[in-house]
Structure formats: C-alpha cells, structure tokens
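Got a structure for you, written out below as structure tokens; questions coming shortly.
For this view, one protein chain was removed and the others were kept in their places.
Just so it is clear, A and B label the chains in written order, and each chain counts residues from 1 on its own.
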Amino acid sequence: MQSDSAAMRSDTPSSSMSVATAGVGPARTGLMRITSLVIVRDVKLAVRHLDQVLQPLVFFAIVVTLFPLAISPVIDELRKISAGVVWVAAMLASLIALESLFRADVEDGTMEQWVLSGQPLSLLLFSKTITHWLLAGLPLVIAAPIIGTGLGIPVSVWPVLMGTLAIGTGSLSILGAIGAALTVSLRRGSALLALLVLPLEIPVLIFGARVVDLAMHGEPVTGPLNLLAAMLLLFLSLGPLAMAAAMRISVES
Amino acid sequence: MTSNTESEVTAAPRSGSRWLWFHKLSSPPYAFRTAGNLRPWFFWPSLILMAFALYGGLILAPPDYQQKDAFRIIYVHVPSAILSLQVYVVMAVAAAVGLIWRMKLAHALAAAVAPLGAWFTFLCLATGSIYGKPMWGTWWEWEPRLTSELIMLFLYLGFMALRNSFDDLQRADRAAAVLAIVGVVNVPIVKFSVQWWNSLHQGPTFSKLDAPSMTASMAWPWGLMMLAFVLYFAAVTCDRLRSEILRRERNASWLAESLRSR
Partner (left out) sequence: MNLTEFFAMSGYGAYIWSCYGLTAAVLIFMAWRARSELRAEIVRAQRRVQVAEQRE
C-alpha cells in the first residue's frame, strides 16, 4: 500500500505503469483500480499544465464569438442558430484536446508498455478517454450556458443544454479517441484527425442540436435525447475495442 | 517478408474440399490470374448493356408529364448513388476480413475499390446537383440523399487519406481497416439521422431527387443500367485488385511465373 501511494505521487508515466502491472496481489490488478489509476495520473499530469487544459474552453468561446461577428449582433437572429453554433463549437473544441490525448504516451514509450502489459488495452485507453471528457468535455458542459447566453439561449434551457452536451461530448470523446489512436503515429495527423472524426460525429451533432432547439421552443425533447443516449451506449460498448485495435496498429513497429 | 506468405491462408486446406474454394480464392496468385481472366467477361457485357440501357432510357422511354425529359438523368444518377453505398460495404467487409483473418488479399480488395467508390459518390453528387438545377432552381439543396452522399464522400476521402499517410503498406491496410469498420457501423446512423433531420425541416412533400413513379418503359432501362454499372465496376476492380496484389507481393516466386506467362 505504501509503495502504491509513493508511486502515485511521482509523476513519471513508467512508475504508475509499474503500479498498474505490479498489482496489489495476484497478476491481474482489479479493473476499477486500473481505471482510477489511469484517470488520476492523467488528471494530475494535465493539472500541471493548466493552460493546456483551458485551451479547448477558450477555443470554444472564440468560435462561438465568431458567429455574431460574422452574421449579426441581433440576439433574435442569433437565437435561431444558437443551438447549432454551440454544438459545432463543442465539436471543434473537442478536436483540439484530442491531438495530445495519446501522443505524449506514445512518444515516451508508455503506450508500448501498455500494449504489452497484458492488461486490457481497451480499458486503459477508455480510461484516458474518460480523462479527455473530464478535461475537455465537462468544462464545455459547464461553460456552455454562460457562453450560450451570448447567443440568446434562455436560462430555462440551461438544464437541457447541459444534459445534452454532457451526453453528446461523451460520444465526441469516444469517436475522437478512436481517430486519435489511428493517427497518433503519423507526423502531421491533426488535420487528418479532423477529417476522419468530424463526419462520424455528424449524427451526434444533428440530434444534439435538435434537442436544444426543441427545448428553446418549449417542445418535448425525449425523442432525439433518447437517440443521443442510445448512440452514447453504442459507442461506449464498441468504441474501446476500436481504440485498442487502432492503437495496437499504430504502436507496433 | 517471405514469412508473410507462410502466415497467409494458403496452407494446406482443411478437411475435405468444402474449404478448398476459399483457400484457392484467398491465394494471391490464383486471384491475380482469375481477375485477369474475368475482366473481359465483366467489361464487354457491361458496355453492351449500357448501350441498350441508353437506347431505352434516352430514346424509347417517353418524357415524363412533370419533369419532361429531365428525369433521364436518373439513369446515371441513381446507379451511381447505389454503387457508392455498396462499394463502401464491400470495402468495409473486405477490410474486416483482412483484419480478422490477416488476409493480404482482402486488404488488397479494400484498397482496390476505395477510389472507385469515391468516384461513384462524386458522380452521384455532380449529377444530382445538375439534376437539381432545373428541378429546384438551385445548384444545391440539402436534401437527404445528396447530404448523406456528401458525408459518404468524406468517409471515402478519410479512408484513402489515412491509408496514404502510412509509409508501411501493412500498417496502412490495418489502420484503414479499423477506420472502415468504424465507418460502416456509422453509415446507417448517419443516413438515418440525415433523413430525420431533413424530414423535420423540409416536410414530406418536398420533392426528393427521385424519378416520378415509373412506368415499365421507364423502369427497364434503369435496371439494365444498374447491372451495367455493377459489371463495369467489377471489371475495373479486376485491374485495380491485380495492381494491389502486385504491390503487396514483393518476393513471391509465383510472380516470375505469372508474369512470364502473360
């Protein structure tokens, strides 16, 4: 127990790696433990570079700001497009954080260790995806109401807005992580990442924006909201497998 | 490199002759020869069928009451649309087979058909846009088929771009295969969501780019043209597949034999 906490305090990736593989007893460490170890380690690493964590959030704000400037300052007109703009901005902001999701670990060799470690790679990568959501999705969920006010989104819609974004950004993180795993070994993978991931995210965009739009007109949102949740469940079940397959291919030499 | 051929599914066939055809089929030299032999049987019949379809569609079929002669565009627009989707499925299935059973030939097939599918998608979009101008008055409308075809084009381009980004052909094949599988799972979701999105805003009375209800004389040229397109695609795929096989078989001894016998 003591060695575990010592290892967790240190921040080099390999030491937390050995914690994950060393196990508390027999060869296989508990799955929940692995997940939490990865998440805690990633969050700790990210918190050291807080400005990088805030980048997707600032990007989100900037993109939203572009629309009034490009179209019109009239709130009534902006309100009509507000749902869509918020969602598009969220998609793009999610992309920003994806580029560094796996890169550091692949470059310093941690990922190779993970692939060889005998622990379920899909779970390890999924844990990193959860971190991505915590650091890039959740802030958007919280900031969206405030930023959305600039587009005329009324306070009454805030709960629906946040709930939808919470579910939707989960799907965005998973799809994005698959793309990130595919492109992590490429030299200039970031443009390609966008090209691969954005078309796959279109259904999330369609239903997510629709939910917010319906809420703004006071209409029931259950239909598309259920579809959004169903999609998240689908991606949750199949996504980690795709991520792991992609990562194995990217990392093998 | 030669160790790859050992892991290929060309080892001794399993029990009985039931699997023999599969093993033969998955052997690159066999596929190379067979594709070469089959091509003319796809190519020339497809041209003949096209000639008949053109005659039926452009000359015999009477003008439509509403669309007059403009509907004739569907004879090239709809086959392109259907093929653009079917080819993606072929590509994804081939990629999955290649990934799961480590069959180079399957990867070769996926790589072979990808640009063809992209071309059909482009054709569908271009002919759809041209068809749309006299029908709607605009060069583009966000109607369900065109919108989902546009997304399909992005999926094709992504597949080809990912494949081209890898230096190593094997890794390119396998990474692209994962993408193709993820893509094909998403295609029904995308189509459904686009259909849904469109029906919300445009309403069911909005005329899609579909032919008017077809009479018999309108329908048979369409069926013929569809078959002709499929055969044409098969013919071009034969050539493309052979190229992709050659790219993946570096030192195999069968190459010398086969090329000499050309």
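Note that contacts are C-beta pairs under 8 Å (C-beta built on N, C-alpha and C of every residue); 3 or more make two chains touch, one makes a residue touch a chain.
This structure is a prediction, so every number in the text was calculated from the model and none was measured.
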Chains in view touching the one left out: B
Contact residue for the chain not shown (choose from B:86, B:170, B:195 or B:243): B:243
Filtering B:49, B:81 or B:123 for touch with the omitted chain leaves B:123
Identify the residue among B:88, B:131 or B:156 that touches the chain left out of the display. B:131
With the missing chain put back, which residues of subunit B would touch it? List them for me. 43, 58-59, 63, 68-70, 72-73, 76-77, 80, 116, 119, 122-123, 126-127, 130-131, 133-134, 232, 235-236, 239-240, 242-243, 246-247, 249-251, 255-256, 259, 262
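As a convention for this text, only the chains that are shown with their structure count from here on.
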Centre-to-centre distance between subunit B and subunit A (centres being mean Cα positions), rounded to whole Å: 33
As the complex stands, subunit B meets subunit A at residues 99, 151, 154-155, 157-158, 161-162, 165-166, 171, 174-175, 178-179, 181-183, 185-186, 189-190, 192-194, 196-197, 200
What residues of subunit A sit close enough to touch subunit B in their complex? 178, 182-183, 186, 189, 192, 195-196, 198-200, 202-203, 206-207, 210, 227, 231, 238, 242, 245-246, 249-250, 252
